[in-house]
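For reference, the structure I am asking about is given below.
With one protein chain held back, the other chains of the complex are shown just where they sit.
Naming follows writing order (A and B), and every chain is counted from residue 1.
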Amino acid sequence: MQSGFAFLEAGSVRQKNVVNILIKNILDCLKGAIIWWACGFAFAYGDLSPVPSAANKFIGWENFDNFHANWFFQYVFAATAATIVSGAVAERTQFGSYVIYSTFITGFVYPVVAHWAWSGTGWLTAYDENDIIGFADFAGSGVVHCTGGIAALMGAFFLGPRFGKYEKVGGKKVSRQLAGHSVPLAALGGFILFVGFMAFNGGSALAIVSSNEVVDNGQAVAAAIMNTLVGGASGAVFCLGLSIIMPLMKGEDHYWSLLTTINGGLGGMASLCAACNDMTTGAAFGIGGIAGMTVYWVGNALDRIGIDDPIDAFAVHFGGGVCGILLAPLFANFGIAIQPAYVFECDYFAYKQFAWNLIGLIAITLWSGTLVGGVFFLLKAANLLRVEEEIEIRGLDIKKHGEPGYPLAAQGHGWKEMSSSDEIQQKSYQKNDTIPEP
Amino acid sequence: MSSLADLEARIENDEQNLNQFFLLLMGAIVMLMQSGFAFLEAGSVRAKNVVNILVKNVLDCFIGALIYWAFGYAFAYGDVSADHPSAGANRFIGFKYFFSIDIDDGTGFFATWFFQFVFAATAATIVSGAVAERCQFGAYMIYSTFITGFIYPVVTHWTWSGTGWLQNQLIESMHRHTYDADGKLVYDVDNPVGFVDFAGSAIVHCTGGIAAFMGAWVIGPRIGRFDKEDSTMPGHSTPFAALGAFILFLGFLAFNGGSELAIVGGDHAVVVAAAFVNTIIGGAAGAIFAVTINYVVAWIKGEPRYWSLLVTINGGLAGMVAMCAGCNVLHQGAAFGLGAMGGITLMWFSWAMKKLKIDDPLDAFAVHFGGGIVGILATPVFMNGGVVHWKNCADQKDAYSAAFPAVTNPDAEGYFSCDHFEYKVFAWNLAGFLAITLWAGGLSFLTFYSLKLLGILRVPKEDEIKGLDVGKHGEPAYPIEAYLDGQIPNVPKFAEDMALAQRRAD
Partner (left out) sequence: MSSLADLEARIENDEQNLNQFFLLLMGAIVMLMQSGFAFLEAGSVRAKNVVNILVKNVLDCFIGALIYWAFGYAFAYGDVSADHPSAGANRFIGFKYFFSIDIDDGTGFFATWFFQFVFAATAATIVSGAVAERCQFGAYMIYSTFITGFIYPVVTHWTWSGTGWLQNQLIESMHRHTYDADGKLVYDVDNPVGFVDFAGSAIVHCTGGIAAFMGAWVIGPRIGRFDKEDSTMPGHSTPFAALGAFILFLGFLAFNGGSELAIVGGDHAVVVAAAFVNTIIGGAAGAIFAVTINYVVAWIKGEPRYWSLLVTINGGLAGMVAMCAGCNVLHQGAAFGLGAMGGITLMWFSWAMKKLKIDDPLDAFAVHFGGGIVGILATPVFMNGGVVHWKNCADQKDAYSAAFPAVTNPDAEGYFSCDHFEYKVFAWNLAGFLAITLWAGGLSFLTFYSLKLLGILRVPKEDEIKGLDVGKHGEPAYPIEAYLDGQIPNVPKFAEDMALAQRRAD
């Protein structure tokens, strides 16, 4: 999925910043491994003591050195949370400030959230039989996607829009589309992410064989994958549909946009993370569809208030994540709408579940938003956050990395001299003669 | 300490879980094939239509998922109950589990659905290459829905559901022969002789291939494609095509290996492994034969000779398609031969298409139908115990005599009887191949022709010349502003100047 994000982002930025975004994603993956090894895993899972009630409900502190399979799986989740941000702050962030915030998210912000929700000893987790209801987030709609999404929003907010994104035209602020340089690369990233989500959600069962008769792991994994696919599909279709219908109603031009489709699909899949193991396919269809529409609306709203998020990271991950975390208690198999019997029993199980998820969502949003916002604010105050205007206009690749994405000297296939090139050009334009010039 | 029964239940449970896991994992890799097709196609079209082909492939996957969930799976596998195979089963089409209603979780429905869905998506996506660069977006949605939701599911019901008419022949003579303790002839009812298509040479690839042919034929060639002898319309990015090919080669391993459907609880792994090995050897033979033929034919004709990457890729794909039908029952030598035949058929079909002036930008018909026909018809001939093993009958008789020395007259009525297994398989495969081709070809012809009559099949001429990306999708694949920004001061103006200069040059 790291490479999926990398190519989705690389395709969506301008050619002058391609290398910059790629190197950030590679380092997210590699540097993240070292940070997660050094302290992230310990903060998240370093407190698996046999007496849960004595455990620290807020943060772990042990196991700075003990792991392997579980470590690896948790690591790739942490890297995902961190890499969501890099898209939102693309094309204008200082390399140094990127290193700082990314370290902070992988090493502290995300691990604490994971400790709360997934370690089995955090305050959001149901850890003893008297208190069976807790925050339910199977694969991280809240833990991973809301954390990454709100961090992305903070980054985009403090950085401000890219140069030339908003222009004053007749006293009105007009948003210009700064198109990415290669849609095929973005599509490559999208495809990799779709397959990655299958593993992201399916793998969250954490086991495939088990003697536990209550949980049928094979079934859970299979259901998770099918629901993720159907939810992503309905997210994509609804998001695309909305992006056709809205302009149609306003009488503007409508387009079958690839990037909207991809973002809708990702939003749908992010929303399915919350409970994809335990819902009917129909519920997955509904939740995915709502998430797809949320992605469209949130993306538009952000654009309108002037926050520049080049790949809609906030809309996709936070929008999708919120849908997942709040709709799951409604429509999943244990949910309010599905199990009316639960509602009229005294324990109000489904309502409590909803309340816990709401609390968890608010807590995660506040924690991640405040901390990451603080980091970005400090970086901005120290004037480390954003590159100089000249570098931004001329692109980061050559100045910062010494490597243009597509060096001019390396282009061309060398078998044509100018004359034949002109000839082909003319031949090609003769075909277009029938078209009246606008 | 667990009791014996506990342990057995536990093993049983683990095996079920592992088999589902196997299906899911293989299915996920097959799903990667969607991106393989997407990039093979995106690299092979012109820059002005790249976004169009990518949107189609993304939606193939997503709309396909919704359609297959809503009714595709029901048509295909919605008639499998405990007492099947029975004479009462619907042999033509299934009718249960629409919208995954009334499913029974214990049977591993989710894993099966996912694995079958990725196959359906593959069959549908084959077509999009053949009608690339000129098909209306609405028409694409209609035919794609129709293939994923009806044509392909019915074919799988015939063959893979276990209750279709191409499987489970209840007539006695259509079963393999076995013998009771006295050496008397009985029929092995669990082991009927029928259509043999392990991973879908005919079911997936001939279906997709013939639909691609119909699409390409009905929609007509791209403007300018057959104007002159040599107007080949190359794709805009060979590296993208190669990326797609690499993904497809990987995907085919999972496609063929995963068709074993299980990994534990029997000797499944060795079959999966044999499928992997045969697939890669068949693909290799196909690629090498195709590229060599391409080189040698050009040599003979005295034209410039090239080692073409795209021919290598298509050859490899055709070889792998030819492996689908029998990769579990072929020796590697036979795999080499079948792969080579796949490569040769590809070159021949591709040449025929050009002669017929049918414009198939990706050679989807030649690759999938050509490879598929080789797989479905050559497998019964060359498989272990196939037709070329001409001593099969004598061998069976020898084995019989050794097993039942007490039987003095094996040729008597009710005793030994050669089952001619391999010929029956060949006959069934031929019948199945013809039925599938007629069904899929006929229906997809009707679909495309109706769309054409309605006038919504092909984009307007002006759109086709200008490209679909900007007109339909509002997203050029490589927006010029995104490149020039920064290197050259005042970009929009510069882009305008360039455009102006070029317009003047016309």
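One rule holds in what follows: a contact is a pair of C-beta atoms (placed from the backbone, for glycine too) under 8 Å apart; a residue touches a chain by one contact, two chains touch by 3 or more.
All values derive from a computational prediction rather than experimental measurement.
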Query raised in the report: Among B:A38, B:I147, B:A274 or B:I293, which residue is in contact with the omitted chain in the full complex?
Result: B:A274
Query raised in the report: Which one touches the absent chain: B:M33, B:A130 or B:L253?
Result: B:L253
Report summary line: Listed in rising order, the chain B residues that touch the chain left out are 4-5, 7-8, 11, 14-15, 18, 22, 25, 29, 45-48, 233-239, 242-243, 245-247, 249-250, 253-254, 257, 263-270, 272-274, 276-277, 280-281, 283-285, 287-288, 304, 306-310, 312-313, 316, 331-333, 336, 465-467, 470, 476, 478, 480, 483-484, 495, 498-499, 502
Query raised in the report: Can you name the residues of chain A that touch the chain not displayed here?
Result: 2-3, 6-7, 10, 15, 18-19, 22-23, 26-27, 29-34, 37, 65, 67-69, 71-72, 75, 95, 182, 185, 188, 397, 400-418, 421, 424-425, 428-429, 431
